[in-house]
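One protein chain is absent from this view; the other protein chains keep their places.
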Amino acid sequence: MSTQTISLPETYEASRPFVEQLHQWVTTVDHKRLGLLYIFYALLFLVVGGIEATIMRIQLIRPLNTFVSPQVFNRMFTMHGTTMIFFVAMPLVFGFANYLLPLMIGARDMAFPRLNAFSFWMTAFGGFLLYFSFVGGDGLYGAGNAPDVGWFAYAPLTSQTFSPGHSTDFWTLSLLVSGFGSIGTAINIIATVVCLRCKGMTLGKMPLFAWLNLTMGGLVIMVVSPLTAAQLMLMVDRYLGGHFFDTQAGGSAVMWMHFFWVFGHPEVYVLVIPAFAFASEIIPVFSRKAIFGYPVMVAATVGIGFISMSVWAHHMFTVGMSSGANTFFVLSTMAVAVPTGIKIFNWLATMWGGQIHFTVPMLFCIAFLFQFLIAGLTGVMQAAAPFDWQLTASYFVVAHFHYVIVGGIIFASFGAFYYWFPKMSGRMYNERLGQLHFWLFLIGFHLTFDFMHVPGLLGMPRRIYTYEPGRGWDIWNLIVTIGVVFQGAGVLFFVANMLWSRFRGALAGRDPWDAWTLEWSTSSPPPDYNFARTPEVRSRRPLWDLKHPEDPDWHYE
Amino acid sequence: MQPSLMAAFLLAAPYLSPTNIFAPASTPAQSILDLSVFVLEVTGAIFVVVFALLAYAVVKYRKRRSGEGREPAQVYGSTQLELAWTVVPVLIVVVLFLAAARVIASIQNAPKPANAVEVTVIGHQFWWEYRYPSLKVVTANELHIPVSDPLHPTPTFLTLLSADTDHSFWVPRLAGKTDLIPNHPNSLWMDPHETGLFLGQCAQYCGTQHALMLLRVYVQTREEFDRWVREQSRPAQISGPVSEGQKIFERTSCINCHAVLGTSANGRFGPDLTHLMSRETIAAGAAPNTPANLRRWIQDPNTFKPGSKMPAMGLSDRELDEVTQYLETLR
Partner (left out) sequence: MSTPSVTIREDDLGWNLPARGPVAMYCVIGAEVAMFTIFVVAYIFYIGKSATGPQPRDVLHVPIFLTICLLSSSMTIHFAVRFLRSGRMASFGVWWLLTIALGLIFLLGTLREWRELIAEGLTIQTNLFGTTYYSLVGLHAFHVTVGLLALTTVLIFTLRGDVGKQHTERTEVLSMYWHFVDVVWIVVFTLVYIIGR
């Protein structure tokens, strides 16, 4: 066995004209640049979606408020939901997957770089189309034709009869287009993980990040098409006189719900499984221990993927399914909590006996653990269908899913930002700004979403632009709105941190965290080609093996 | 939670909010509450245990100065632990599942007794139509049902239909919510144990004025309910010659949407107005039923409910006064 040392040239950016740099970004097929494009895109829409939420919260700060009209409010909750799911959370997870997967598996790029670029631009165009709705159609007067049918667009509200303008069409077409982008990315992820792993990296030796994103890719393949199908049917109804969901002609509104939620429920697992992936990489490094129970984590994730496709009608407990059907979905929904709980225990066990470093990424991941636990438990509550007959369509379920998406996914994503920022930019972020971001966002999150459960328990439905005084909801809505200020402040500090650190942060070097997966073996940022020579690995933590030649992982795996 | 604390909370519940799900006044709501308390106890216990373990780990295993330079022992897994924290959650799931399944059956498959009051509820954008087929009553927005003695129950069974989009009937203190979906009839029952006014509102986004599609359920004693039924099933009691207001009402397109039993007005698109004055609110609860509000509503419904399906009729001030006076006679 011979050891060769390869010298890598430093990558340097000669200052080139702005137009040339812009052209390079727009025509890139490099997974790292596309990953960054996805992430910037997501951040931009995070701010936009946040503004939409803020408008709603101002309107709801007190009963019978007149900050915005009902028409504008209804557009706000529709756009907020659609934006956050499809143009923030999905691009975010795709962006990190794109950037990190080839680096983690020792590959030069994703399997299909041009498909990668195509997928990104499809997604981007979808977002543009959705927001064009504000000015399209009737123009700015009356805020155009922005969708106002809710992010799940129930029939027959979306029929021509009840939505005669183009709001539904903007919703349908923008998601149809970005859906093709999502499928393209999923194909790329699967082909990359299956076909491009470096030598020695069997499926059982690849980072959990790769396993979880592979599962996410499989889910996308299977569940985005049902949404596409349902949307094609909706277009047939609206423009070709079809009757798929035309209740006047014997069509079924419930069928739309089934088709939508067959997509909609696994979709949230598409979003949360990559968040699990972030936690599974960050928690071990800052506990200074290998992830506990790797094979079980893989099995649990794949199990979650499969079971999650059998729970969809728990969104439909009140539509009048038979008691047999309701009972089945209670069972499947509660069943999916088991592998999810197993994962929480494994993360706990990873930290147990370790040496926990409270870096900013770790702070976000610890908060993720506590918050995801709570979110999962409020989910179990709603899995008990009769309880759900009170809780669904109220602010309780709104609080629950924001707990999952913000408290779980966004927190884990912030952790990922801080963890991989040094790799992506070559510089360390500012620690103090990072801490400020964390604590402000934590306080704001809990102010808003802890207390949001209460109006739900007190009978406040969702999607209402105002409410009567005397229901006991006033004080809770006020507190919920106040939390927005802290969250906004936290995000501002985050953006400031990213910007400041990009230009003024200390140089990070290759491996600032003393971590163990292959991305930390390249320079920061990595060269265009990632690896001069494709690496070869013998265990799940190749850098641990290099750093601890006397006690490598492959003795124990 | 200690039983006394729980009891105190549940007793106080109705005063915290008139739509508090923890203040049931009817069997379905009570069954749901009993299940909810059990589920909360189980999930609460899980929360306390796991939270404590997480908090403990975060504190006990934080990096100390003394640990500098050495990595802790690397532990890769433990089959026993994995088994333990798989089996225990599975058992918990089985228990919760069985508890839920029982309540689903008891509520959904409850037989309808012969003495049940039957009401057909038709959801509209943005108001509620109530028909009592066997009692020959047609009304809107304010539902009257008799109180039910737990020992000799007289429940009310609602058949839920929709004339347009999806709606949902949610009066938290009386029952869980059930949707009104066109072409998909649903059923909901309740047997309130106390008289009074119970509030709720539509809980499935149905369009612009979903927020002000409010529910008011008046639970009355049997005598009061029977009297109400008698009054509601009579045609409009109009004494004397046809008023100017009635003439305006009938020649303007009011009668295209509204019905007044005993007159030529027979529209079904909007609420039945035969006994409009027997209702405490107008516009599905959006405003109290006063002459001033009524007049303002007819002048321009967008004052109370922007986006309501009733158009501004463009009546002159005099016409508005006349029509309001006419409607005031519809007791």
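The chains carry the letters A and B, assigned in the order they are written, with residues numbered from 1 in each.
Throughout what follows, a residue touches a chain if its C-beta (ideal position, glycine included) is under 8 Å from a C-beta of that chain, and two chains touch if they have at least 3 such contacts.
Because the structure is a prediction, the values reported are computed rather than measured.
Considering the complete complex, which visible chains touch the unshown chain?
A
Among A:Gly181, A:Pro274, A:Gly320 or A:Pro535, which one is in touch with the chain left out?
With A:Gly181, A:Pro274, A:Gly320 or A:Pro535 as choices, the missing chain is touched by A:Pro535.
Quick one: say which of A:Thr54, A:Thr161 or A:Thr228 touches the chain that got left out.
Final answer for the missing-chain contact: A:Thr228.
Determine which one of A:Phe244, A:Tyr269, A:Trp513 or A:Trp544 touches the chain that has been left out.
Answering carefully, the residue with contact to the hidden chain is A:Phe244.
Looking at A:Ile55, A:Val68, A:Val88 or A:Ala111, which makes contact with the chain not pictured?
From the options A:Ile55, A:Val68, A:Val88 or A:Ala111, the contact with the absent chain belongs to A:Ala111.
Identify the residues of chain A touching the omitted chain, counting contacts across the whole complex.
Residues 1-10, 111-112, 183, 186-187, 190-191, 194-197, 199-200, 217, 221-226, 228-230, 232-233, 236-237, 240-244, 249-252, 255, 259, 262, 510, 521-523, 531, 533, 535-536, 546 of chain A touch the chain that is not shown.
The rule we apply is simple: only the chains that are shown with their structure count from here on.
With centres defined as the mean C-alpha position, give me the chain A-chain B separation in Å.
34
Of all residues in chain B, which touch chain A in the complex?
For this pair, the touching residues of chain B are 16-22, 29, 31-32, 35-36, 39-40, 43, 46-47, 50-51, 53-54, 57-58, 61-64, 67, 71-78, 81-82, 85-86, 89-90, 93, 96-97, 99-101, 103-105, 107-109, 125, 160, 164-166, 168, 170, 172, 175-179, 181-187, 199-212, 214, 285, 306-307.
Which stretch or stretches of chain A touch chain B in the complex?
Per the touch definition, chain A meets chain B at residues 69-71, 74, 148-150, 154, 156-157, 161-162, 247-248, 250-254, 287-290, 292-296, 318-320, 322-323, 326-327, 330-331, 334-335, 337-338, 341-342, 344-346, 348-349, 351-358, 366, 369-370, 373-374, 377-378, 380-381, 383-394, 457-468, 470-473, 548, 553, 556-557.
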